[in-house]
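What you see is the complex with one protein chain gone and the rest in place.
By letter and in written order, the chains are A and B; residue numbering begins at 1 in each of them.
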Amino acid sequence: MTEASTEPQPLLRVQDVRKEFPTHRGEVVRAVDGVSLEVRKGETLGLVGETGCGKSTLARCIAHLYDVTSGSVWFDGNELTGLSRRAMRPLRREIQMIFQDPYGSLNPRRRVGSIIGDPFAIHGISKGAERKKRVQELMELVGLNPEHYNRFPSDFSGGQRQRIGVARALALRPKLVICDEPVSALDVSIQAQIINLLADLQKDFDLTYVFISHDLSVVRHVSDRIAVMYLGKLIEVSPTDQLFEQTRHPYTRALLSALPVADPDTADSREQIILAGDIPSATNPPQGCRFHTRCPKARADCVASEPPLEPVFDDDPAHRTACFFPLTIGEDLSTAVPELVDLPDREAS
Amino acid sequence: MTAALEVIEAPAKAIEGRSPVLLAMRRLRRDKVAMISLVVIVLIVLMAIFAPVVAAITGHPPNEQYRQIGLTPDGLPRGPNGTFWFGTDDLGRDVLVRIAYGARISLLVGVAATAITVVIGVVLGLAAGFLGGIVDTILARLIDVVLSVPFLLVAIALVSITGPSLSITVLVIGFFSWASVARIVRGQVLSLREREFVEAARSLGAGDTRIMFVDVLPNVLAPVIVYTTLLIPVVIVTQATLSFLGLGLPPPTADWGGMISESQNYYTTAWWFILFPGIALLITTLAFNLFGDGVRDAFDPRADRLR
Partner (left out) sequence: MALLEVRDLRVSFDTPDGIVRAVRGLSFSIEPGQTLAVVGESGSGKSVATQTITGLTRGAEVSGTAVFDGTDLITADAPTLRRLRGAEIGMIFQDPLSSLHPLYRIGWQIVEMIQAHDRGISKRDARRRAADLLTLVGIPRASERIDDYPHQFSGGMRQRVMIAMAMALDPALLIADEPTTALDVTVQAQVLSVMRKLQQEFGTAIILITHDLGVVAEMSDEVIVMYAGAVMERAPRRDIFYRNHHPYTQGLLASLPTQKGKRLTPIPGSPPSLISLPPGCPFAARCPHVFDRCRVETPPLADVQGDPRHQSACWLDHDVVEAVA
């Protein structure tokens, strides 16, 4: 989307954040387990991963909807961790979220005008006719008919509801918008409309996005940089083009090869990497590198210790990978045989 | 039927946004039984309001005892005749007029006690369900305790200390009924709390109180309205029961439960004395119950589809 600006201080800095949840069985789910990253003003950081990777939890830690178990979150020079609700309030105007479910994220019993006007009401900005005017401007901005001010969410389609969510998030002109799977629940033709809308708004309002999705093709389209998560950890972070052209981590490569491509020639000819087994449980993650139970290249070293997230080979410092045996360009992973075979639940393919 | 529901959601409505309450009211209007019950309720209310008019028409004030013309030579009540359309009671008072005035009591207590109950129950249920933690633990235990207390015994004990009065009746009934409302509301709120729009409100910076009353409350209104309309007849019968047991209003105030109580010794000799107040109570309760059923069906959007 837009070019990343060359400001010295990043807009968002996440430092070694961990978030744990207790389960009712007395165990602990390490949803986010030591994640550090930065987001520069004006850029779009894509956050990608599958179920249980922790991307949604991380998003909510950034938005201060959860308190982190350890680590810190810095926004525009302010530390968010440990802030009281009152102290956090003014900062909430700067950080907003767009949610995944267009049906669940809007209160079905409230009128749309009231929903979009909520931020104004909560922060005591503008009332009455002035507020209505602003809300209607927002509705126009996101492509909704301002005359539908008094309608209920159930009167709108999924794509339109998502637009309402966008309008609500933009009401207070935030700096950072966290988009949690904003298009996953929408039809393909509507997805494109919303993606375009988000791109336009970013340009017009100088927004910074953290864009979370499980759909790599969408993430590739919108992001300047991409961070791939697996079981609570970052396994590869890189500028977008490099992630696809110089994939280093076997999981990223598997993710890319699993992504269905709407092109029969590509589908027929590309390598198929079918990962073994399931995503392990987050209460009892594998030792060492978390991915080793499913990795086609797993060796003994991978169980012994966790690989650090750092540039490998002669990569750009912006491209970091957490792997002891990263992929070389052109390496054929589909014929790789792991050196560890007797792992639990690893199926013979 | 999932397939049918899937395609029904797809068309975007071209009509003005209707609030769920308005939609329910529209459905209610189509429900014949509910509408008839509503008419009956309105008539009863009118009767209560215009009770003095009834007294004026018949010429008999409610508490006036007509020992000469109202009682037989043996001192027994007279049956329905030209002067006393519903007959007289054991003290020669006009039963019809007393029923009209009795409606006032039943409706007043019915509405007032229900209102108190619902307001207390909703607020406490909201707090318990939404705030959780200590607040919920205390309130939930309190609800359990109140629901286990034997209402009648406490009512008897209380009234024997303070003496029967209208306000005591209302308070007693209200105090014991809020717990069921609170329990229902708490249950609803517990599930609503996890919905994404609540999370969205938090992310906007809304505080707990605001979320409770602006976001959560509108979503519990539907079951609350339904419960309220079904609570009214229960309260009316409860008040009549208290009166029947002599715990209600002091005589000579006309009220249906009291009249039924007074008629106990005369049911063989003066059938009208027990029948007419009984029917009045029955019709009132039935009308509210049927209306309440209609309200409940009106708020249930699924009831439509199965036609």
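In this section, contacts are C-beta pairs under 8 Å (C-beta built on N, C-alpha and C of every residue); 3 or more make two chains touch, one makes a residue touch a chain.
Owing to the predicted nature of the structure, the values given are computational and were not obtained by experimental measurement.
S.K.: Which of these, A:15, A:81 or A:240, touches the one chain of the complex that we don't see?
M.R.: Touches the omitted chain: A:240.
S.K.: Of the listed residues A:199, A:303 or A:336, which contacts the missing chain in the full complex?
M.R.: From the options A:199, A:303 or A:336, the contact with the absent chain belongs to A:199.
S.K.: Of the listed residues A:67, A:206, A:278 or A:310, which contacts the missing chain in the full complex?
M.R.: Within the whole complex, the residue contacting the unshown chain is A:278.
S.K.: In the complete assembly, which of A:84, A:189 or A:335 touches the absent chain?
M.R.: Looking across A:84, A:189 or A:335, the contact with the absent chain belongs to A:189.
S.K.: Considering the entire assembly, which residues of chain A contact the chain that has been omitted?
M.R.: 1, 50-51, 157-160, 187-193, 195-196, 199, 214-218, 220-223, 240-241, 254-255, 257-264, 266-267, 272, 274-275, 277-279, 345-347, 349
Assume only the chains that are shown with their structure count from here on.
S.K.: Using the average of all C-alpha atoms in each chain as its centre, how far is it in Å between chain A and chain B?
M.R.: Whole-Å distance between the two chain centres: 52.
S.K.: Residue numbers of chain A touching chain B in their complex, please.
M.R.: Residue positions touching the partner: 63, 65, 85, 88-89, 92-93, 96-97, 99-101, 104-112, 118-119, 122-123, 148, 150-152, 154-157, 160, 165, 168.
S.K.: Going by the contact rule at the top, pick out the chain B residues touching chain A in the complex.
M.R.: It is residues 10, 12-13, 16-20, 195-197, 199-207, 210, 214-215, 218-219, 221 of chain B that touch chain A.
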